[in-house]
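Heads up, one of the protein chains got dropped from this complex, but the rest are sitting where they should.
The chains carry the letters A, B, C, D and E, assigned in the order they are written, with residues numbered from 1 in each.
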Amino acid sequence: MCLAVPVEVVALTGPGRALADMGGVRREIDVSLLDGLEVGDFVILHVGFALQKLDRVEAEKTLAILQQMAAQQQ
Amino acid sequence: MCLAVPVEVVALTGPGRALADMGGVRREIDVSLLDGLEVGDFVILHVGFALQKLDRVEAEKTLAILQQMAAQQQ
Amino acid sequence: MKYVDVFRDAELAHQLARHIHQQADPGRHYRLMEFCGGHTHAVFRYGLPALLPDNVELVHGPGCPVCVLPVVRLEQALELSRLPEVILCSYGDMLRVPAGKGQSLLKARADGADIRMLYSPLEALTLAQQHPERQVVFFAIGFETTTPPTAVLIQRADEMGISNLSVLCNHVLTPAAMHAILTPREGEATAIDGFIGPAHVSTVIGSEAYAPFPRQFGKPVVIAGFEPLDLLQAISMLVGQLNRHEARVENQFSRAVTPDGNPKARVLVERMFERRSSFEWRGLGEVPASALKIRPEYARYDAEQRFELSAPRAREHPACECPAVLRGQKRPDQCRLFGTPCTPDNPLGACMVSSEGACAAWYRYNRGRIAMQERE
Amino acid sequence: MKYVDVFRDAELAHQLARHIHQQADPGRHYRLMEFCGGHTHAVFRYGLPALLPDNVELVHGPGCPVCVLPVVRLEQALELSRLPEVILCSYGDMLRVPAGKGQSLLKARADGADIRMLYSPLEALTLAQQHPERQVVFFAIGFETTTPPTAVLIQRADEMGISNLSVLCNHVLTPAAMHAILTPREGEATAIDGFIGPAHVSTVIGSEAYAPFPRQFGKPVVIAGFEPLDLLQAISMLVGQLNRHEARVENQFSRAVTPDGNPKARVLVERMFERRSSFEWRGLGEVPASALKIRPEYARYDAEQRFELSAPRAREHPACECPAVLRGQKRPDQCRLFGTPCTPDNPLGACMVSSEGACAAWYRYNRGRIAMQERE
Amino acid sequence: MSRLDLTNGKVEMAHGGGGRAMAQLISQLFARAFDNEWLAQGNDQAQLSLPAGRLAFASDSHVVSPLFFPGGDIGSLAVHGTLNDLAMCGARPHALSVGFILEEGFALAELARIVESMAQASREANVPIVTGDTKVVERGKGDGVFINTSGVGIVPEGLDLSGDRARPGDCILLSGSVGDHGACILTQRESLGFAADIRSDSCALHRLTQAMVAQVPQLRCMRDPTRGGLANTLNELAQQSGVGMQLEEAAIPVIQPVQAVCELLGLDPLYLANEGKLIAICPPEQAPMLLDLMRARPEGQAAAIIGTVTADPQQFVQLRTRFGGNRLLDWLNSEPLPRIC
Partner (left out) sequence: MSRLDLTNGKVEMAHGGGGRAMAQLISQLFARAFDNEWLAQGNDQAQLSLPAGRLAFASDSHVVSPLFFPGGDIGSLAVHGTLNDLAMCGARPHALSVGFILEEGFALAELARIVESMAQASREANVPIVTGDTKVVERGKGDGVFINTSGVGIVPEGLDLSGDRARPGDCILLSGSVGDHGACILTQRESLGFAADIRSDSCALHRLTQAMVAQVPQLRCMRDPTRGGLANTLNELAQQSGVGMQLEEAAIPVIQPVQAVCELLGLDPLYLANEGKLIAICPPEQAPMLLDLMRARPEGQAAAIIGTVTADPQQFVQLRTRFGGNRLLDWLNSEPLPRIC
C-alpha cells in the first residue's frame, strides 16, 4: 500500500506548490501539508502530495548502521 | 428544385400516416396534407410528405396525347 | 416504376422531338425559361438540348432553393451551428453550399459543429425529443413544395409541447420570382418568351397562381412534369402558343396539378407564415413579398426571434452576372468569371452553386467545348 | 535516484541476510507480518524470501486498500458510475478490481460509464470545473497516507465553491486493523510474533501510534522503509527484539518517520473526517472504529449523503479462508479454493485481488511449485 | 487461460494490451476461426512460399456503418475488398492480413460474428488470413470495429494490366448492375427510414478475373468501382490513360430497387459504391469473347459492354443518354448526399 518515493524539491512554484525531481523526471506537486520547505529538500511524495520531509541526517545514520551490520559479516 | 416522386400507398398505418412503395422501396410517409386517401392511390411524395394525389385518369390522358403527337411523326 | 418509366420512353421522345422540329418556325427564336432547377437537372440528365431545334433555346431559371439562398442566411445558420447548445439540421443539398471564406455546413461539422442531415423535417422533432438539453434548429429552405412540411413540423411541435425546437425560415415564393424576372431593368427588354412552370410547386399552389403572367406580361406558362416526355410536351405546347401568338396558362402536369392546388396545405401555410415585405434572392437581389416568415403567434418556433443573429452584409462578386443570367439577359459564358475562376468546385455566384444552377449546368454541359477553346 | 538506490545495494543485502542467518535462533520460528502490501510487493520484487533463513517466515498482512475494500462499496461506486450525470474517478489500482458477476470499473467503462483514472485527487477539481453540468465523484480509497490528500481536495473544493464534486470515502485506519489481527478469535492463538510497520502511513501518523501493540499484546513493531535493505534491517531488528524477549516500537525509517508524524496533515484529517463506529474489511470482517467518514459539516461533499446508494449484501465465498490468512492463522495454500478456482485472474477473496494480496503474492511466487504438484 | 465470454463479453482495453487478454482473444477467436498453419505459428509475420511471378500487394481499411447489412458485413466486405484489388491486376491472391481496431465496449458476440464471416469469405475464396493485429481504442474514439485487410498475390507471367493502358477504340466492359452496395447501405441507415430488398453485391472477383486473364491476356486493365462508383472510377482510368470515354446509358444495368432509391433521394446510381463489380478495358477484337466469358460466370452474369475509349485530351467521360443526348459524367467531390431539389 501507499506507493511513495523520495523526490527533491527543485523549485517553489507558488503557495503550497513545488516542482519536484526524481531521476530526471519532474512534476509539480502539492506541498501544502508541510511548512518551511526549501529548494534542495527531499520529500516523500504520494499521489502528488509531499507527506513528509526526508531527514538527510537520519538517512545517513541508517546507512551507517546498515554498513556496520554488513561489515560484521565480511 | 423540389424533388418529388409518385409513390403508391400500400397501407394506411395511422392517423395521417401511410406506407408507400416505389419500385419495391418502402417508407412510412406523412399523408396529413391529403384527405380521403385509399390503399392503391398514388401520391406525389416530397421530403416524406404526400403533397397531392395522382389522378390516374389524367395521367392516361396525358399519355394518350403524347402517343397521338408521336403517332403523327411516324 | 409506375407513372415514371412511361414518361421516359426514348422512342416516344424522339417522335415528340421531331414534332417540335416541325412546329418550330425557322424564322424565329424561342427562348423558354424552365424556372425550376428540377427541370434544369432533367434537361441535362436526359440530354434534351441535343433533341431540340437550334432555335428552341432553354434558359435556366432561379428555381433552386440552395442557389438563391443569400449567403447572409447561410452565415446565420453557420453562426447558430457553432453555439454549443445548438443542433442544426437541414436537407442534404444545403450542407455543401459554400459561404464566405471557404466555409460550409459540412466544413463547420468537420470543425465540431453538431449538424445533422434530414430527409424529412419531422426528424427534427425526434432530435428535439432525444436531446431535451439542446436547442434543435431546423434550417428550412425551399419553395412552396417544401413549405407545408415545415408548417406541419411547427404544428406538431406545438401540439406536442416541444420547446427546444425552432425554424430558421427561408421559404420563398415562386410567382414573386417569376414576376421579378419578367420585370425589365433599366435598358433591358424581357429576354424570355415563355415559362415552363414547376410541377411540384404547382401541386400545392395550383395552376391559377400563374394567371397574372399571361395577363400582365403577355407570356405563356406551361406547367410541366419532370420527366423528359413531360418537358418535351410542355415545350411543344409553349411553341404552339407562341406560334399562335397566344399567352395562356396551360397545365401539362394535369395528373397532379389542379387549378387550386392543395387547399389544405395552403391553409396550413397561411396559418403559420406571413409574407416578408422583401427578401433577398441570391442572383436576383431584393424581391418584394417573395418569402415567408413565421407569424408572431408562433414566434417561439422562430429561430430569428429565439437567437440573436447578426446580419453581416453579403458581398457578391462585383463581376458576377447572375442577375442577368437569371433574367435570361446573358448566357453564363458571357460572364467573365465563368470557368476561371468560377466553377462548381469554387462557385462565385448563385448560378454555379448547385448542379441545377444555370451556370453550373452550362459548365458541365459545355465543359468539353470550353476547355478546348481555352487551349486555343 | 537519491535515497533509493543506496537502499537497494545487493552486496549489502547479502551481508545483512547473513547477519540475520546468524541472529536467528534455529530452535525457534519467527513469524513476522508485514502489514503493508507495499512491503509484500517489495518482498517478492526483490526475492527476499530466498535470502532469509527458513525459520524466518514473512506473513502477508491486509495492508492493500483495494484488497480490503468490501465488494459492497465497489458496487456502490459502480452504481454511481452508471448514473449518466456522474463522472466517477479513482486511482488506477481500483479500476481492475472485480466486483460480483465479473464486473469492475474497467468493464463498466467499456459499457459506457464515464470513469476516469486519477494520479492525484486534485485532478478531480479540474474535472468538476471542466464539467459544470456533471457530478464528479471521487471514489476515495486508502490508508492514512492517502487520507490527507483527500482532505485537501475537500478543503479546496470548499474554498473554490465547487458544488458538483463529492467523495465516496473509504479511508481506513491501520492501527485498528492491526488490533483486529492481534485479537484472537475463539479457538485461535495469535499466530504472529511481530509486525513490520508501514513506513508511509507512519510518516503521517507517527511511530507513537503503534505504542499499544507492544503494551497490550506484547508484540514488537518495527516501522520499515520499502527498500530491500530497509526490510532486511527491520527483520533483523524484529528478530533481535524477539531473541531478547523485548516488545517495543522501533523506527527503522527514521529518515521520514517521527514520533508524531505530520501534525498538519493530522489536524486537517481530523477536521474533515470522523471515525465510523465500525467498517467492514474484506477478509477481516467488521472492525470497530477502523474507518473514516466525512463529518456532517462537510456533508455536501459526501457522496453517501448526496446520492441514494443501495447497500447490497456482500456475499463472500463461504470457503474463502481470507480471515484466517490475514490473521496469519493459515497459509494461502491451505485454502481449498487456492489455485483452482481462485487465481489472480479470477479472485474469489480479498487476498487474491491485487498483486500485493497475500494469496496473490503466494500464488505468483509459488506457482511453479503449485503447477507441478497439480500435474502429479 | 480462462474462456473468452463470446456471449455477453465486451471488448476491453486489455484486449489490445499485449498481455494475456490479447493472447486469449487471438487464440480463442482469431486463430480458431481463421485456422491455418501461419497464424497457428504465432509469429509477428507470416512466411509464405509463393510461386514465381510479380507480387501484387494491396491494402484497404473498412469503416462501414452499419456493420451488418443484407448481403454481407464489414468482415466479408473486408475480405472481398482486398481480394478484388489484387484480382484487378490479374493476380492470383495468396494470403491476407487483418488489422482490427476495436472500440472499448464493442460486443464480443458481434466481433465473433464478423470474424466468422471473414473466415467463411476467406475459405470460400481459398485465400488464408495469415497474419494480423488487434488494437483497442477507448470508448468514443472508434466506431465499434474498423478492419484493415492487406493482401498479396502473384501475377502470372506475361500479364501487364494497369490503369494507364487504355487506348482509344478499346471496349469498356462492366460485370453487372451498378449501385447495389451503396443503395443497400443507404436503405440500412435507420434515419432515412427506407426498407428495400437490396443486397450488397459484395463478393470476391478473383476467380472471374483469373478466367478473364487466362483467356484474354490482351486485357488493358480492370478496376472495381467501389467508393465513388462507376463514374469516378472511369474518370480515374481516363485520367491515368490520358483518354476519354463514351458510354451508353442504355447499356449500364441498374436494378429496379436501386433505381427507385435513387429517384427517392435524388441520387445517381453511377456514383454509388459497388463491392462486387469490375470494369474491364480490352481491345475491341477481344471484347465479344471477354463478354461471353464473363456472362458465363455467376459474378459476371449481367456483364455488358458499356462503352468505348475515345481520344480526348480533356479526358472526359461522357454518357450518351437513352434520348441520344450526351451528358458529362464528371468527377464528384464526394459521395452524393440525399437531395430535396
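Keep this in mind: a residue touches a chain if its C-beta (ideal position, glycine included) is under 8 Å from a C-beta of that chain, and two chains touch if they have at least 3 such contacts.
This structure is a prediction, so every number in the text was calculated from the model and none was measured.
Undergrad: Which displayed chains make contact with the chain that has been left out?
TA: Computed over the complete complex, the missing chain touches A, C, D, E.
Undergrad: Sort through D:A24, D:V66, D:V257 or D:C322 and give me the one touching the missing partner chain.
TA: D:V66
Undergrad: In the full complex, which of E:S76, E:N148 or E:Q286 touches the chain missing from this view?
TA: E:N148
Undergrad: Which one, E:A33, E:A95 or E:A280, makes contact with the chain that was left out?
TA: Checking the options E:A33, E:A95 or E:A280, the one contacting the hidden chain is E:A95.
Undergrad: Using the touch rule from the top, list residues of chain C that touch the missing partner.
TA: 102, 106-107, 109-112, 345-346
Undergrad: List every residue of chain A that touches the chain not included in the displayed model.
TA: Touching the chain left out of view, chain A contributes residues 1-3, 5, 22-28, 45-48.
Undergrad: What does the interface between chain E and the hidden chain look like in terms of residue numbers?
TA: These residues of chain E touch the chain that is not shown: 12-23, 41-50, 52, 54-63, 85-86, 88-89, 91, 95, 97-101, 130-133, 135, 137-138, 140-143, 146, 148, 150, 152, 155, 162-164, 223-224, 226-229, 232-233, 236, 240, 271, 273, 331-335.
The rule is short, and it goes like this: only the chains that are shown with their structure count from here on.
Undergrad: Tell me, which chains sit next to both chain C and chain E?
TA: B
Undergrad: Could you give the fewest steps needed to travel from chain A to chain B through chains in contact?
TA: Contact-graph shortest path, chain A to chain B, evaluates to 3.
Undergrad: Taking each chain's centre as the mean of its CA atoms, which one is most distant from chain B?
TA: Most remote chain from chain B, centroid-wise, comes out as A.
Undergrad: With chain centres defined as mean CA positions, report which chain is farthest from chain E.
TA: Farthest chain from chain E, going by C-alpha centroids: A.
Undergrad: Measuring from CA centroids, which chain ends up nearest the centre of the complete protein set?
TA: E
Undergrad: Write down the chain pair with more C-beta contact pairs when D-E is set against B-C.
TA: B-C
Undergrad: In whole angstrom, how far does the Cα centroid of chain A sit from the Cα centroid of chain C?
TA: Taking the mean C-alpha position of each chain, the two centres sit 75 Å apart.
Undergrad: Residues of chain D that touch two or more other chains: which are they?
TA: Where chain D is concerned, no single residue meets two or more other chains.
Undergrad: Which positions in chain B touch two or more other chains at once?
TA: Expected reply: 1-3, 5, 22-23, 46-48.
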